[in-house]
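As you look at this complex, bear in mind that one protein chain is not there, while each of the others sits in place.
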Amino acid sequence: MNMATITNDNWLLTVGTFLPLVGVLLMMFIPASEERTHKQIGIVTSAVTAAVGVLTLLRFDYGHSESLQFFVDSEWISVIRSNYTIGLDGISLPLYFLSMVVTLLVMIYTWDNMPDAGNPKSFIILMLVLQVGMAGSFIAQDLILFFVFFEVVLLPMYFMIGVWGGEQRQYASLKFFLYTMFGSALMLVAFLALFFQTGAESFSFAHLAEAGALIDRDVQIWIFAGMFVGFAVKVPMFPFHTWLPDAHTQAPTQGSVILAAILLKLGTYGFVRIAIPMLPQGAKAWAPVIGILAVIGIIYGALGCLAQTDMKRLIAFSSVAHMGFVMLGISTLTEFGINAALFGMVAHGLITGMLFFVAGSVKHRYHTLEISRLSGMLIQMPRLGWILGFAAMASLGLPGLAGFWGEFPAILSAYNPNFGLNVGLYRVLMVIAALGTVLAAAYLLWLYQRTAFGRPNPEFDAHAAHPVGAGVNDDHHGADIHDVTPIEWIAWTPFLIAIVVFGVYPQLMFDVMDPAVSALVERVGAGIP
Amino acid sequence: MLASTLSSGWFLENAWLIPLIPAIGFAFIIFFGKRMPQGGSEFGLLSMAASFAIAVGATVQWIQRVNSASSEGEHALGGFFGFARAVLPMAGEEGGHSAAFVEPVVRTWTWWQSGGLEFGVGQHIDGLSIMLLLLVTFISLLVQIYSTEYVSGDRRYTHFFAALTLFSAGMLVMVLAENMIQLILGWEIMGLCSFMLIGHWWEEAANSRAALKAFFTVRVGDVGLLVGTAVIFFGANDWAVERGSNGFSIRAISAWALSGEASNSVLFWGGVALFIAAIGKSGQFPLHTWLPDAMAGPTPVSSLLHSSTMVVAGVFLVARVYPVFFVGFDILDTAVNLITIIGGITIIAAAALAFVQDDIKKVLAYSTVSQLGYMMLGLGVGAWLPAVFHIFTHAFFKCALFLAAGSVSHSGSHHSFDMKKDMGGLARKMPITATTWMISTAALCGIPFFSGFFSKDEIIDNASHNGYQFFYWVGLIGAAMTAAYMTRATYLTFFGAPRGAAAGEHHDDHSDAHDAHAAHDAHDDHDAHHDDHHGRHAGPHESPWRITAPLVILASLAIFSGYLNAPAVGTHYFTDWVEPAGVAVAADHAATATDGEEHALGFAALAAEEEGGYSEGCGFTTPEDGTVCYAPKLSHAEFAWSKAAPSIVLVAFGILMSAWLSMGVFGDRKHPLKGLTSRSGIARRGHAFLVNKYYLDHLYEGVIVKAVAHPIAKAAYWINQNILDGVVNGVGRSGRATGEWVYRNLDQRVVDGAVNASGLVASETGHALQPIQSGKVNQYGALLFGAATVGAIVLILVNI
Amino acid sequence: MIASLLAQAWTAPTIDWHAIAPELVLVVGINLVLLVDLWLDEAKKWAMATITGLVLLGAVVPVVTLAVLGGDVRDAIFDGRYVIDEYALILKALFLLVGYVVVLLSQNELEEGGYYQGEFYVLLLVSVLGMVMMSSSRDLMSIFVALELLSIPAYMMAAWRKRDPRSNEAGAKYYLLGVFASAVLLYGMSFLYGTTGTTKLTDIGVALSGELSAMQILAVVFVLAGFAFKISAVPFHTWAPDTYEGAPTPVTAFLSVASKAAGFVALLTVLYLGLYGADEVHSPMIWAMAALTMTVGNVVALRQTNIVRMLAYSSVSQGGFILMPLAVMSTTAAESALRAVVIYLLIYAFSNLGAFAVIIAVSRSTRSGEISSFGGLMSYAPGLGVLMTIFLASLAGIPPLGIWIAKLQAFRALIDAGSTSAYVLAIIAAVNTVIAAGYYMRVLRQIWMSPVPDGDTTPIRPPSSVWLALGITAGGTVVLGILPSLVLRFADLPDLTGALGR
Partner (left out) sequence: MYAVNFLILGALLFSLGVFGVIARRNAVMVLMSIELILNAVNVNLIAFAMMNNSAEGHVFALYVIAVAAAEVGVGLAMVLMIYRNRRSIALDELSAMKG
C-alpha cells in the first residue's frame, strides 16, 4: 500500500517465486518411472526455493517493514495498463515465507507418504506449480498480476484433490473448482469496475489505493460486493464454506495441508491487501456484514465440528471457525484486529496444517478416520498421540501457543471497532466469539478424549490377546500401527517448533506486521470522511 | 518515597527466573526424562528446589525492602504502627502514621505490539506475589517429594512429573504476571495441566471425562476473563498510555481504577466479567461441580492443584486487580455485592454437601470449595488482607489434609478412598498421619491458636466491621458446619472399628479411584511392586518417610503459619509485608501530568455520605495530580476475644455435636459403652448420654438424621448432582445435539443443497433445451427466419 | 462526349500490387495446386499437403512485409471498398495461419481415408482466399462475394466423406441453412442499399445516422441475422452442432475457427463502419444474442457425451463471449470492444484448434468420439493429456493460459461502457464462465481421474504433422497467455480503429 518503495535486491522475489518452475522443467524430461529421482528433485527444488526465502528474510529491512521492498515495476501488458509490479512488506512477508516452508515440508513428507494413486512425477510437478501461484499471489502489487497468480493455484489443487483424493474426490474437486471459479469471476468484474472507476490509469495497488478512496460511496459498496464474494469463497466465510469440508476431507494429506496452510489465506489476504485499502467506504459499509458472518462462521463451524464422526472432516470444519476469528479481526478495521488476523492466518496455517498431517498419518496407519473406531492412540502411538494433543491445544487457542495470538486480540479488537462502526453490535459479536472459544475447546478435547484416551480398539490392537499393558511399548505392534517415523519428524518438527516459538514470543511476527498494518489502517482512515 | 530509595536485590530483580526454571525443567523432563534413572522426577525436584530457593531469597529481600520503606517512613516501628492501624482507623493522611507504599519491583520486556503500542511480559513483584511465589514453590516442592513415593512405578511417572512441573511454572507465571495477558497465559497453562493430571489415568473413561469436564467448565469461566480483560483494557488504555504504560499492565489498571477517571460502568462490567472467570477457576457456586470430580486425579494432584494453589487462582485474580472490584462494586459502601453473594452461597452449599460424602477426598474437595468461598467473601467485604492470609494458611492445612488422605489410601486402605467401607480405627495404625490430619483439621475448623483461626476469623470479623452483617452470620454458620463435617470425616477415618481394607481384608468392590488405580496398575510392572508391597506388610501401616515428612512439615506450618498475623498476640508481620499501603504516591511514570482539571466528583460525594469507616485516602478521594494510588485504603477490624467468641462457641458446638452423633451412628454396635469409652476421650465425656444407646440411635437416625441432616444435605446433594452438574453436562450434550442438527439440516440440506441444486438446474436446463436441436432442417430454417422476423418486428415496434 | 465517356470509363485504376499480393499469391497457389493435382499419381498425393502449406506460408510473406512497411492502402485502390490496413493484415495473417494448421491436421485424415486430397486442398485454399478477402472488404458487395467464396467450398468440405451419411447430412444441413441465411442477408442488404443508395459501408454509415425507417430496421436485422448464422449465434446456431459432429474433424476445426472468425470480421466491419448509426437496433439485438448464445451453448454443452459435439456447443458459447463486446459497440467503449473481439478471435483460434488437434490424435487410436473414450489418457499418453488440459483450461479462461486475457478484454470493454445493461451482461458472462468450466472440467476429469475404458493403454503416436500443429497451437496458447502484449501490440495500433475510422 505504501508509496515508499525500496528496490534493493529486487531480483530476489522473482527468483524465489519462479524457481520451482526450473524443477518442473527438469522433471518434464525425466520418465515418470524414476520415482525417487522425482521426489529428490522436488525436495531439492523446494529446499532451494526456501533458501531463497530465508535470504529474503535476511535482506528484508525490518526498519521499514511498512514500505514495499525488493520492489520491481516493469512493463507487462501495457495495453490494459497492467505491469509486472511486485514487492514485499510486513503484511505479505510472513505468508510469502510460510508458503515456501510449507511446500518444502510437504515435499519431505511425500518422500514416504505418497498417496495411493501413485505417479509422484505429476504430483510433485503440481505442487511446485502450486507453490509458484501461492508465492506469486503474496508478492503481486498489481491487480491483474494478483488475479493471474490467484487463479494459477486452481488447477493444480483441482488435480491434487481429484486424482490423489479419497472416495468422493471427483465430486469434491469439481465443487472446489467451480466454487472458486465463481468467486473469482465476480471478483474480476469488480477489479475491472474499480479500474475504470479510478480513471483507467493503472492496476497497481499503490495507485488504486490512492484513487479508489475517491470513488463515491455507493459505487464502492457495489465493487466491494464483487470482491467480497470472490474472497469470501476462498476464505471461506459462512454461506460460501461448503466446498471446504469436502475438499479438505477428500484431498490427500499434502493437499489438505497446503489448502489449510496457504490457500485459504489468499482470501483473507485479499481482504487486507486489496478490498479494504482500495475501497475504504465500501469496507466500512460491509464491515458489520463481514463481522456478523464471521461470528456466525465461528459458532456454526464449531457446531459443525461437534457433529462430525470423521476426524479429518472435523478438522476441516474447525477451519471455518478459525477463519471466522480472522475475519472478525479484519472486520473491525482496527490495528489490533488486522494484526490479529494476519497472525491468525499464519497460526492457523501452522496448527491446522499440523492437525492435517496427524490425520493423514492416522489414516495411513488405521486406514480409517472414524472417531468412534479410534481410541487409545496414546497407548499404541504415544508420540503421535501427544502431537495430536499438542496441536489440538494450540488449535483451541491456548496461550503460549501460536493460536492464542490470532484469537485473543481479534476478540479484544471487537470491543471497540474503528471508524465509528456500531459498537453495540461488535460487543455482542465479541461475546459470541468468546463463547466460540469454549465450543472450540469442547470439540477439540472431545476429539482428543475419544481418539487418544481409553484403551485401543481391539480391531487395531495387534496384541489383543495379551494384556493391554503390552501396548505400552511401541515396538510390540502390528506392522502398520507404528509411531512417528523419522521422515514425519523431519516434516513436522518445524511446525511444532514454530507453533511454540510464535506462541511464546509473538513479537517476532507482530514486529514485522504492525508498522505495515498501522500504515494501512491510517490509509483507510484517510479514505473515510 | 521514591522507588530508588527502596532496597532491592538480585533475587527481587530476577524473580522472573522462578517460573522460568520449572518451565525449563518441564522441557528437560519431556525430552530426557524417560532416560533418567529417576524417570525425570529429579529434574522436577531440582527445578522446584531451585525456584524455591530463589523465592526464599526474594522474600527475604522483599522484607528488607519493606522495612527500608517503613523505616524511612516517618512513623514508629512495626509493633506500634500495626497496633496503631488497628486502634485508630482514621490514621490516614493526617498524622502521617501511614504505611509507606512499597514500590513493587516491576520489570518488563517487549512481548508483542499492535498499533504501535508495545506490550510487555515481565514481573510485578509485590507482597501478594511474593507470598504466593513462596507458597507455591514450597508446596510444589513438598508435593513432588511426596509424589516420588506415591506414584512410583506408575507407567506415566515421567509424564506425571512433567505435568506437575509445568503446572508449577504456569502458576508462578500467573503469580508474578506484570500484565493481564501474562496472567491469562499462566491461568490457561494451569487449566491445561489440570486436564493432563486429572486425566492422568485416562484408560478409564470416567477419569478422562472428569478431566474434560474440569477443563471445559473452567473454560466457560475463561470467557469472562477474555471479555473482562478486553473491557478493562479499552477502559484503561488511553489513561495508561498517557502515563507511558498500557491497558494491560496490572499497575496501570489498579492506578486507573483508583484515579477517579475510570467510568464506573466500565469498572463494574469489567469486574463482573473477571469475576465470572474467578468463579470458574475457584470452583465457586454454580461452577463448582468440576472440582469434586477432579478428585479422580492422583492425590498429590488434588492436594496441589485442587486445594492449595490452582483453585486459588480465581481468588488471586480478584486480589490482584482489587481496585477494579473495589471501585466497580463499590465495596465498603454496600451491604451486599456480587462477590459476597457468590462467596456466601458457596460457603454454605459446599459445606452442606461435604456432609454426605463417603469418599474422603470428596469431603476435602467440598471443604476446599467452601474455604474458597471464605476467601471470596473476604475480598467481597473488603477484607483484602484476611482473605489473602487465608489463602496462605489454608494452603498448608488443606494440602496436609489431602496428603494425609492420600497416605491413608496408600498405606492404610489399599488405594480406597471410601471412608465407610475401607477405613476406621486407623489412628492407631498410622499415628503420624492421624496426628497431622487432626492438627490440620483443627486448623481448618478454626480452633483457636491454630492457623485457620487467625485467618478465617479475621474474615468473619471484618465482614461485620465493614457492614456486611448478613455475611457475618453466613461466615459463622459456615464455620460451625465446617467443624461438624470435618469431625465426621475424622471419626470415620481414624476412629471406630476398622472396616474393609483398613481391617486388612482385600475386596475388589472399591470406589472409582481405586478402580482407576487398579486399572492403571494393570498396565504396568507396578503389579509386581504392588503385590510384594502388600506381601511385606499386609494391612494398614504407617507410610514411608517420603510421605510422612511433608505431612509433618505441613502440619506444623498449619499450626504456626497463623502467628505471622495473629492480632490475638499482636503480630502483624504478614500485614506489613503483604498489604500494599493505600496511599497516593508520585506516579513514577507520570511523564506528562497533562490533566490539570479537578476530578473531585463521584468520589468526593461518595466520601461525603460515607458514615462508618473513614473517607480519606485512596479509593475514596481522587489522588492529586501527578500522584496515583495502587491500592485502596482499607481498615482492619480490631481483634477482640469478645468478637471471636461466637465463632469459637459455634465451632465447639459443631465439633461436639458431630462427634457425638458420629459415634452414635458409626460406632461399634456390639459393646457401645466399652467400645466408646475405651475409644476416645470425647466419647467418655458423652458417656452419660450414651447409656441407653438404642434410644439414642433411634433419636439420631429417626429424628435428626432422617428428619433434619440428611434430607437437607441429601436434597442439596441431589440438586447439586442433577441440576447444577446436569447443566454443566447438559451444555456439552445439547451442544452436540445442536451441532448434529445444524450440520444435518442447515449445512447439508440448505446451504450445501443450494450449491448442488444450482448445478443441477443448469444441467436440467440444458436437457430441456435439447429438443430444440431436433435435427430437422426445415425446423432449423423456421427457427432462423422466425427469430429474425420476430426480432425485426419487435425492434420496429420499439423504435417507431 | 462519347469520347469523354470512354475516356472516363477507361481510366484504369492504379493497382498497388504489393497491397493485394497475399490474395494474388493465393490465387496463383490455387491454380498451381490444381495443375499439380492433375499430374501427380495417387502414390505421391501426400505432396499436395506440403505444397498447400507452402502456398499458405508464402501468402504470409507479403502480409508481413506490408505490416512492416506499413502499407496503409485505402482509397488508392477500389476507392475504399477494398482496404489493406493493419486490421486487415492481422486477420489475413490469422486466417492464413489457421489454414496452415488445418492442412497439418487434415493430412493424415485424408491420406488414410483415401479422399480426394487435391480437390480438398484447392477448396481449402479457396475458402481461405475468401476469408482473406473478407478481412479487407469494406463494401456490401465485396463482403457478400467474400462470404460466398469462403462458404461454398466449406459446404463441400463438410460433406467430404461422400460415403458417410453423417457427413452427407452435415454438408446438406450446412449448405441449405447457409444458403438460406445468406439469402436473408442479401435481402437485408438490398434494403440497406435501397434506403441509403450506396453499398460502400462508410457512406452507409453516414446515411444511416438519424431516425431509422422501418425498412432500414428490417434491413439491419436481416443483415445481422445473416452474419449471426455464420458465427452460429443463438438462435441461428442450430446447424453448428450437427455439422460439426458430422463433418470430418479437421473441417470442423476449420469451420469452428476460421469461418466463424470470418463471420465476426464481417459483422465487425459492417457494424463499425456501416451501422453505428443504428445502434438502438443492433445493440439490444446483439446484447440478447450474446446472452442467449453463451448461456444456451453452455447449458446444452453440459449434457453432451460426444466430445466433438460438446466442443461444438462450447464454440457456440465462446461465440457468445466474442459477441459480448459488440453489444457496446456504439458507446465510447467502441475501441476497446473492437480490440477485444480481434484479440479474442486470435487467441481463441489457437486454443480451439489445439483442442481439435488433440481430439484428432486421440480418436485416431480410440476410434471413438465419446468423452468417455478419453478415460485415463494421462496414464498412457501424458503428453496429449497435458496438452488437452492446457487447451481446455485456456478455453475455460483460466490464467495464465491464452483465453483469459481475451475474456479479460471482453469484460473490460463491457465495464468500460459502464452502462447498467453492460454490467448485467458482464454478470451473466461471469456466471457462464463457471458453467463452462463445468463441462471442460468433465473432460479433464476423464483424462486425469478416470480409468481407461478398454484396458488398451498402448501409447498414442500422432503423426509429425499433428505434433507440429499441436506445437504451434500450444505455444500460441501459453505464450499469448503469459505475454499477451505480443498480440495486444497489434490490436493496440491506433489505426486499427483509425483504419476503420469512419
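A, B and C are the chain letters, set down in written order, and residue numbers restart from 1 in every chain.
Everything below uses one rule, namely that a contact is a pair of C-beta atoms (placed from the backbone, for glycine too) under 8 Å apart; a residue touches a chain by one contact, two chains touch by 3 or more.
Since the structure is predicted, the reported quantities are computational estimates derived from the model, not experimental observations.
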| item | value |
| --- | --- |
| Among shown chains, those touching the left-out chain | B, C |
| Hidden-chain contact residue, picked from the options C:F78, C:Y175 or C:Y440 | C:Y175 |
| Sole contact to the chain not displayed, among C:Y155, C:Y272, C:F374 or C:F391 | C:Y155 |
| Chain not shown: contacting residue from C:M141, C:A214 or C:I482 | C:M141 |
| Missing-chain contacts mapped onto chain C | 140-141, 144-145, 148, 152, 155-156, 159, 162-163, 165-166, 168-173, 175-176, 179-180, 183-184, 186-187, 189-191, 193-194, 197-199, 241-242, 245-246, 303, 309 |
| Residues belonging to chain B that touch the chain removed from view | 770-771, 773-778, 781-782, 785 |
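To be clear about the criterion, only the chains that are shown with their structure count from here on.
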| item | value |
| --- | --- |
| Chain contact topology (line, ring, star, complete or other) | complete |
| Centre-of-Cα separation between chain B and chain A, whole angstrom | 38 |
| Centre-of-Cα separation between chain C and chain A, whole angstrom | 43 |
| Inter-centroid spacing, chain C versus chain B (mean Cα positions, whole Å) | 81 |
| For chain A, residues contacting two or more additional chains | 178 |
| Chain C residues counted as touching two or more neighbouring chains | 438 |
| Chain B-touching residues of chain C, taken from the complex the two chains share | 172-173, 176-177, 180-181, 184, 212-214, 217-218, 221-222, 225, 229, 235-236, 238-239, 241-242, 280-281, 284-285, 296, 298-303, 435, 438 |
| Interface residues, chain B side, partner chain C - complex | 759, 762-763, 765-767, 769-770, 772-773, 775, 777, 779-781, 783-785, 787-788, 791-792, 795-796, 799-800 |
| Residue ranges of chain A in contact with chain C within the complex | 32, 75-80, 122, 144, 147-148, 151-152, 154-155, 158-159, 162-163, 169-170, 173-174, 177-178, 181-182, 185-186, 188-189, 192-193, 195-196, 200 |
